[in-house]
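With one protein chain removed, the remaining protein chains of the complex are shown where they sit.
And now, chain A:
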Amino acid sequence: MRANNGKYLLLPALISVALFTFYPIIQIALPTIKDFSTFKDLYGSFFTSTYNVRVLGRTFLIAVITTFIVLLIGLPVSLWIARQKKNLRQVLSILILFPMLTNAVVRNFAWIIILGRDGIVNKLLMAIGIISKPASILYTNTSIVIGSVYLFLPIMITSLIGSISELNIEVEEAAAVLGSNPFSTLIRVILPQLTTGLLTGAILVFAGTMTAYTTPQILGGNKHLVMSTLIYQQAMTLGNWNSASAIALILILVSALSMILMKKGVKLLDRRPDNAN
């Protein structure tokens, strides 16, 4: 009885979610599929243009590489932070979030200065003799990846610290007593228990990078378009609204599909029953 009544309390929330999430998407989608020839025209022309496909590929690749790097840096850092004494842990957790408090545009302009021809990175690389003249890092895929990693690392670390601090340390101690060295414990005991946290973090970073606008806009220049900057160009510069809508939908579909695949992949690795975490 009570469970039944409680259900209706969810209604306002459900309606808002439906309204704010799906209504805009439907609004974008409808004009592009209003009849078959429009549909064929818009989506067909996207995939027949090598330029557009290259943009899609680049977007996807940047998101994958960014996610990978963020995982690679985020995991050890969050393991370290999560295992510090309470006070230090709290201070570090807040410091990690600090970059998110600055404006995205300001943040990216900072990278322009750092990565530019006379920037600190080039000076450093020349000083230690890796390169002899300034390399162009800025306005490349690399600079977009660097900016995105910087942007999303705090999210990953925060998400992972949460998962790690829920682990029972005695489980790791049990592994050690049974003869497992620290590295083997990390691989066999800690990581398998973190799959959910890692997946959540990875999905957030991946989706965020796929759809980010400011970072690729400022750090990619106009030669390295990604899907979101392409959409802007189509809509705002060329006034091609329907084409922009189609690209937006393709972006949504590719992102969603990738995330579903990630989830499926993790399910294969982690066969715990659902109530285990």
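Definition applied: a residue touches a chain if its C-beta (ideal position, glycine included) is under 8 Å from a C-beta of that chain, and two chains touch if they have at least 3 such contacts; residues count from 1.
Everything that follows uses one rule, which is that contacts and distances are computed from a predicted model.
UniProt records the chain missing from this view under the protein name "ABC-type quaternary amine transporter", selected from "RNA polymerase subunit sigma", "TusE/DsrC/DsvC family sulfur relay protein", "ABC-type quaternary amine transporter" or "4Fe-4S dicluster domain-containing protein". The chain that is not drawn here is touched, among residues A:S165, A:S180, A:T214 or A:N240, by A:S180.
In the complete assembly, the contact with the undisplayed chain comes from A:Q193, out of A:S78, A:S143 or A:Q193.
Although one chain is not displayed, chain A still touches it through residues 168, 170-171, 173-182, 184, 188-189, 192-193, 270, 272-273, 275-277.
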